[in-house]
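Note that one protein chain of the assembly has been removed; the remaining protein chains are unaltered in position.
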Amino acid sequence: MPDLIEAFHTALRLIATLDPGLIEIVVLSLQVSLLAVILASLIGFPLGGALAVYRFPGRGAVTAILNALMGLPPVVAGLAIYLLLSNAGPLGVLQLLYTPTAMIAAQMLLVVPIVGALTRQYCEDLLEEYDEQLRSLGASPREVTATLLWDGRYRLLTAVLAGFGRAIAEVGAVMIVGGNIDHVTRTMTTAIALETSKGNIALALALGLVLLATAFAVNGALMGVRRFALRLAYA
Amino acid sequence: MTWMMNRRTLFGLGLCAALIAATSPRLVAADDKFIIVQSTTSTQNSGLFEHILPIFTKKTGIDVRVVAVGTGQALKNAENGDGDVVFVHSKPDEEKFVADGWGVKRYDVMYNDFIIVGPAADPAQVAGVKDAAQAFKKIAEAKAPFASRADDSGTNKAELKLWHDAGIDAKASSGSWYLETGSGMGATLNTAVGKQAYTLTDRGTWLSFANKDDLKVLVEGDPHLFNQYGVILVNPTKHPNVKAKEGQAFIDWLIGSEGQAAIASYKIDGEQLFFPNAAPPS
Partner (left out) sequence: MLDPTSPPDLSNASVDGASPPLPLELRGLVYETGGKRLIDNIDARIEERGITVIMGPNGAGKSVLLRLMHGLIPPSRGEILWAGRRADRELARRQAMVFQKPVLLRRSAAGNIWHALGLRGIDWSERPARVEEALRLAGLERLAAVPARTLSGGEQQRLCLVRALSLEPEILFLDEPTASLDPASTLLIERLLIKAQRQGIKVIVVTHDVGQARRLAQDVIFLHHGRVIEHGPAKVFFDQPRSEAGRAFIAGGLVL
């Protein structure tokens, strides 16, 4: 309990004074996770849409795998990217290990299945309503996919939100591929892990509160967009 | 065509573009001079790096990026070429590292000591015992809870050696009084606090650990608790990506008079943590 109270005070103090150390890790966390989510969505949207529209052998298996990958443990994703980027690995020549780029790649591995699987579900639901009309209009599968993705654009924001929530909160992946290097690859979550291991529980909790606040802020912004969409019957 | 590409859509797209532009982090920092040092969590948690590295960077302009993991992982990472310098505290493993050709040469840098900490109640009654192995024996006989890092780190290896010297097979009791956390020193200390257990820790981590609760230093001073640190340059012939020049510059500074003085000047609450003992230049 005293830790929690101290944590609140510390959190408020860090925010109020715009502590440069805090700003640095918050900014890096947002940069990494936002970029990872944006890039993952660019992959996940067409992937999910195509999976909903195209019929091909093995479609069920691909869908099942994508759904299962939503639960990919972050530390496993981190390990996979580490093995790729390590100097002993195939992409070692890129010298990307222990950089924010590696962290973005690892988080993309986590977010693509989420955005893809949710997009597929939304598109399948939309297809129930639109299928006959679009076929009547002569739309090719590619055109149907594009139509569904644009039509469901506000609903797809929810998928993006889910992906972002996963990315901003994970520590396993960014710890392994980033190395938690001070001023270079230290994010909110890796900082929390570090302070906890040093026994600075109150500071760790404070950082946790800031992390929650950041996640709420991003959530709130996107939900605001959704509410605006609902009023226009675009949701 | 207002209903086609209206202002709202344009604004949204513009926002996305701005967001992407603003969030391009320094993706691949190839410009600044830097080296990657694979070291241990206990060294990092002690705060030593925050103290000495800025001095080195100021002098040479070389940024030192520390990846802090367990000793075993640090050496493995270095074997993979994912670091330029290795700075750990497990002499036999370090010598094997060099003998296997992964490292160029091993240098002594500094030492600190391990201590046995435990609950103030001290059920195994080891307080003040001079022989560390003897203390371990008493803990085993009392079946008092003991938290082990069990993570292949330098600290862990030192702990296992003490069990060996005491003639105890502690792992056989894993899960009952012998708790293998598989974690770093800080996490293991947290566990020791939570379970009122004994544990072996390095003094550096202990002094800067903020969650001591009622754990106390019970055994110290045994020469067997001596913890030697070594530094090695990763072999550039095995991994051409290794920054041999900058890496060697760091090693030379570390074992030179400036680095050694910097190490000695690091104190917590007035107490010196690490004792420089690099061999004098021949």
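Letters A and B mark the chains as written, and numbering starts fresh at 1 in each.
Quick note on the criterion: contacts are C-beta pairs under 8 Å (C-beta built on N, C-alpha and C of every residue); 3 or more make two chains touch, one makes a residue touch a chain.
As the structure is a prediction and not an experimental result, all values here were calculated from the model.
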Sole contact to the chain not displayed, among A:Arg13, A:Arg59, A:Arg135 or A:Arg227: A:Arg135
Residue in contact with the excluded chain [from A:Thr10, A:Gln107 or A:Thr147]: A:Thr147
Absent chain, residues of chain A that touch it: 129-130, 132-139, 143, 147, 151-154, 232-234
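Just so we're on the same page, only the chains that are shown with their structure count from here on.
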Separation of mean Cα positions, chain B and chain A [Å, integer]: 31
Chain B to chain A touching residues, read off their complex: 16, 19-20, 23-30, 36, 41, 44-45, 49-50, 65-68, 77, 79-82, 183-187, 189-190, 208-212, 239, 241
List of chain A residues in touch with chain B within their complex: 28, 30-32, 34-35, 38, 86-89, 92-101, 179-182, 184, 194, 196-201
